[in-house]
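Removed: one protein chain of the complex. Kept in place: all other protein chains.
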Amino acid sequence: MKLTKDQINDIKEQQAQNNKTKRVTAPELEKILYEALPALDHGFIRVVDYMGDDSSIVQSARVSYGKGTKKVSTDSGLIKYLMRHWHSTPFEMCEIKYHVKLPIFIARQWIRHRTANVNEYSARYSILDKEFYLPNKENLAAQSIANRQGRGEVIEGEQAKKVLELLKSDAERTYHNYETMLNQRYDGTTIDENKKGLARELARMNLTLNTYTQWYWKTDLLNLMNFLRLRADHHAQYEIRVYADIMLDTLKRWVPITYDAFMDYRVGGTEVSAKGKIVIQKLLNGEDVNLTDSGLSKREWNELMEAFQIKDKIV
Amino acid sequence: MKLTKDQINDIKEQQAQNNKTKRVTAPELEKILYEALPALDHGFIRVVDYMGDDSSIVQSARVSYGKGTKKVSTDSGLIKYLMRHWHSTPFEMCEIKYHVKLPIFIARQWIRHRTANVNEYSARYSILDKEFYLPNKENLAAQSIANRQGRGEVIEGEQAKKVLELLKSDAERTYHNYETMLNQRYDGTTIDENKKGLARELARMNLTLNTYTQWYWKTDLLNLMNFLRLRADHHAQYEIRVYADIMLDTLKRWVPITYDAFMDYRVGGTEVSAKGKIVIQKLLNGEDVNLTDSGLSKREWNELMEAFQIKDKIV
Amino acid sequence: MKLTKDQINDIKEQQAQNNKTKRVTAPELEKILYEALPALDHGFIRVVDYMGDDSSIVQSARVSYGKGTKKVSTDSGLIKYLMRHWHSTPFEMCEIKYHVKLPIFIARQWIRHRTANVNEYSARYSILDKEFYLPNKENLAAQSIANRQGRGEVIEGEQAKKVLELLKSDAERTYHNYETMLNQRYDGTTIDENKKGLARELARMNLTLNTYTQWYWKTDLLNLMNFLRLRADHHAQYEIRVYADIMLDTLKRWVPITYDAFMDYRVGGTEVSAKGKIVIQKLLNGEDVNLTDSGLSKREWNELMEAFQIKDKIV
Partner (left out) sequence: MKLTKDQINDIKEQQAQNNKTKRVTAPELEKILYEALPALDHGFIRVVDYMGDDSSIVQSARVSYGKGTKKVSTDSGLIKYLMRHWHSTPFEMCEIKYHVKLPIFIARQWIRHRTANVNEYSARYSILDKEFYLPNKENLAAQSIANRQGRGEVIEGEQAKKVLELLKSDAERTYHNYETMLNQRYDGTTIDENKKGLARELARMNLTLNTYTQWYWKTDLLNLMNFLRLRADHHAQYEIRVYADIMLDTLKRWVPITYDAFMDYRVGGTEVSAKGKIVIQKLLNGEDVNLTDSGLSKREWNELMEAFQIKDKIV
C-alpha cells in the first residue's frame, strides 16, 4: 500500500483533530482512527467514524435515561445474554464507518451484504488508480477437488510463475488501453490534444476484476458481526478474509465486551441439528451410533464429529 | 413532562461528560445533547448520540481521504446538488439516535417507518408508567367531512368537556385495573401479599392506546428526512407532528447546510405530474385551460392551483 | 371468529377463481388459499397470495434457465445444504402474503420484524371492529418468578374470574365511550344527529390494547422462517405462538422440503458456544466437568445439559 503525499497529509490532518464531545468514546479505537491499515498488496481499511460503545448496547436494551453502565460485570452479563438469545436490536444501536480500498472482484462479494451504506468511488466520474491485486505465491492455490468453491494445494514452480505473469501483463495491458481510450493518463494528463477521449463510463469496462476500487462503507454493529461471521470464517475466500481479520481487530478495540461474546457464541460456537443432537446424546450415553442410522449425510456426520473432536468416528 | 430525581441526575451525569475525540462534532447539537425536550403533555425527545456532520456527506460523496470540507460554499453547492438529484447514499453516512417518550397510538404510526433501529421499553418485562395523553382543548377536533382521515373544526363546550372526561376516566380506570391484575402498583409495591399477579405480558392488554411508552430510535440522515417529510407535513396527525417539529430543530443544529437544502427541495417544494406540467405551460403561454380538458381530477387540479397560488382557478 | 355474510361471500368468490398460469404452483397451499384459519377468540390468518415453491429455491441457487427441479432427492440435498450453511438469498426468492386479524398488543410485537411489507387497517380512516381478545382460563398465567418476561402457574378461582371480568368490562366500556366520542356506533349508524363526532384519529386512543386490528402482511420465505423461529419458540408469548403455529402449517403446505430442513436445522437444533463445545468434548471423553471450571454461567450450563438431555448434570 502506498499513499500519496496529499493523502498522507489529509489523514494526518484528521488525526490531529482534538474535539470535545459529550458523546461516549471508544479510546482504543480512537488510537487508530483514520489510519490506513494495509490489506493485500495495495488495499487498506480505515475506520473514519463510529457511534456508541459497549455501554450503548446496555443503555438501549434497558431503554434507560442514563449512561446504562452500572458495573462492567453487569453489563457483560447482559451483553452475553443478548448475544446468546439472538437479541438483535440492541446491537443495532452502534454504528461504524470504514474507508476501504479493495479489488473489484472482492468488492462484488462484499456488497452482497445489503444492510450497509455504501459510497463507491465512481469510475463514471473519475479515473481509477493504476493498481491491481496480484496474489502472493503462498496464496496461489489450485482449485479444490473436494469443494467446488474452495481452494486446494498451492500451485508452484513454472506454472505459478506463468499465472502471475499472465495476471500482471493482462492487468497492465488492459489498464494501458483504458488510458488510450480515455486519451488520458492515470495522472490526469492528456495523451493526444487533438483527440476526444472515450466516456469514462464506457472505458472502465476494459479493466480487469483485480483492479482496485474504494468505498465508504458504514454499518451497524449487528450487521458488522453478521458480515464478520461469514467473512472471517475459514470457508470465506482468502482475499476477503484478510479484510475481515483487520475488522475483527477494530471490533475488539471498539466494543471489547461484545467482541468476547461474539467470539464465544458465534465464531467459536457450532450448531447442532435435531438429528445431530440425538447422535451426541447417544454417544454421551455410551450407545453405539453410526452414520447409516443417524439420518445424517456423510458430510454432516463428519462436520459433527469434527466440531466435537470425535476423531475416531470420522468416516 | 415530569422527570424523577433519578432521571434528572442520570441526564445531568451524561451532560457532564467531557470526552476528547478525533471524530467530527456538531457543536450546536452538543449543546442540547441528552436534554429532554418536552412533547405533548408527558412526552419528550432526547438526542442521545449522533455520528457525522455536513462535511461527512461531502466526504463520502467524494470518497475522499481527508475531512471533505474544502470550503463551505463548495460543500453547500454539492449538498444542494445531491439533494436536488435524489442522491441517497451520501446522506446515509450520518446517523442519529433519539430517546423518545410518546403515546402508544403514535408509536404505532411512527414504527411504520421500518428503516430505523428501535428498542422499546418492554411491557412484558416492566410496568409501564402511569401517564396518558390527553389532548389540549384546541386540539380536540371533530372528524373532517372532506377528508376521511383528517380533522375538522374544534369541538367545544359541553361535548369537549365530556370527551376529555371520558378519556381521562377510562385511562385511569384501566390503569388502576392493570395494577389490580398485576397485584402491584405503578411504584413497584405489592398490593396483596397473599396473591400472585397476572403475567405482565397479559395485564398490559388492558391499557388504553394513549398510555405513554418509550424507545430508543436510531436512523440515518436520509431516512430521518424521509420521516420528517411525511410527519412534519400538515397532512400528518397533529400528535406526531409535534415530535417531527422538534426533530426538525435538531436536524438544523446537526447539519445546517443539509437542513436548508431539505427545506427548499423537499418540505417547501412541490411535485408536478406530466399532465400538470402541461397545464402550467399553457397558463404561462396565456392559453386558456380548464379542469375538464386538463385530464386532472378536481382534487389534483386544486392542489396544483394552490401550489402555485393561482387562487382564481380553484374550483 | 365470526365473519359477516359479505366477508364470507368475498372469500368464496376468491376461492372460486380458476385461473390458468405458467407459474409454478403449490397445490397443498392452493387448497386453503383465502380460507380464514381461526386464531385466538376473534382472530384469523388467511393466505391470500404466494410466489414460488421448493423448486424456485433450487432454480435461483443454480441460476438455471429451466425449472430447477432435476430430481426431488437432488433438490432436497441442495436445500438441506443451503439451510445448514446459512445461505440466505435462495430462500428470499419465494414470497407469501397473509391477511391477519390479531389483537393490537400482539400486532405491536409482530411488527418488530421489519423485513416484511404491511398494510394495516387504518383507525384514522375507519372504525375498528367491536372485538377484544379475552384469554381462555388455561392461558391466564401468573407472572413467572424465575423469568422476568415469562409466565408462571395458571391463575385460578376467584382471582381468575376477577381478572376476566375486569378485562371484559374495561374493553366494553372503553369501546362504548369510543362510540360516544365518535358519535357513531360500530355499525356506522349515527348516535346524535345534532352532534359532530370526534376525529377518528383521536377517538381511537381510548381503546384498550386487546382490541383486534387487521393487516396484510407479506414477507419472503427467509424472513418468514426467521419470524417463525422466534415466534413459534416456547419462549415466545402464547398469543403470538398461536399465529406462528398456524403459519408453520402453511409453510409445510407451501414448501415441504424446506419445511423439513427448517425443522431439523433451526427449530429442533441447538447452538453450542465455544466454551460449551469443550464441556461436551470432555464429557464424551469421559472426563469430569463441572459448572465452576466450565466458564459457563449457571443458566448457560443448564441450557446445555438440557439440550443434550444430560439430566444428572443439571444444577
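By letter and in written order, the chains are A, B and C; residue numbering begins at 1 in each of them.
Rule of thumb we're sticking to: a residue touches a chain if its C-beta (ideal position, glycine included) is under 8 Å from a C-beta of that chain, and two chains touch if they have at least 3 such contacts.
A quick note: this is a predicted structure, and the numbers were derived from the prediction, not measured.
> With touch as defined up top, name the shown chains that contact the chain not shown.
The chain that is not shown touches these displayed chains: A, B, C.
> In the full complex, which bits of chain C touch the chain not displayed? Write them out.
Looking at chain C, the ones touching the missing chain are residues 3, 6-7, 9-11, 13-15, 17-25, 30, 33-34, 48-52, 56, 59-61, 63-67, 89-90, 92-93, 95, 97, 99, 117-122, 214-216, 218, 220.
> Using the touch rule from the top, list residues of chain A that touch the missing partner.
Here the touching residues of chain A are 103-105, 107-108, 111-112, 114-115, 118, 120, 122, 124-125, 133, 135, 140-144, 148-153, 155, 159, 162-163, 166-167, 170-171, 173-174, 177, 180-182, 195-202, 204-210, 237.
> If the missing chain were put back, which residues of chain B would it touch?
77, 80, 84-86, 89, 112, 230, 235, 263-265, 267-277, 280-281, 283-284, 297, 300, 307-310
The rule we apply is simple: only the chains that are shown with their structure count from here on.
> Among the chains, which has its CA centre at the largest distance from chain B's?
A
> Same residues or different residues: which describes how chain B and chain C meet, taking over half shared numbers as same?
same
> Please work out the Cα centroid separation of chain B and chain C, and write it as a whole number of Å.
Using C-alpha averages as centres, the distance is 29 Å.
> Return the residues of chain B touching two or more other chains; collapse runs of consecutive numbers into ranges.
Touching at least two other chains: 118, 120, 122.
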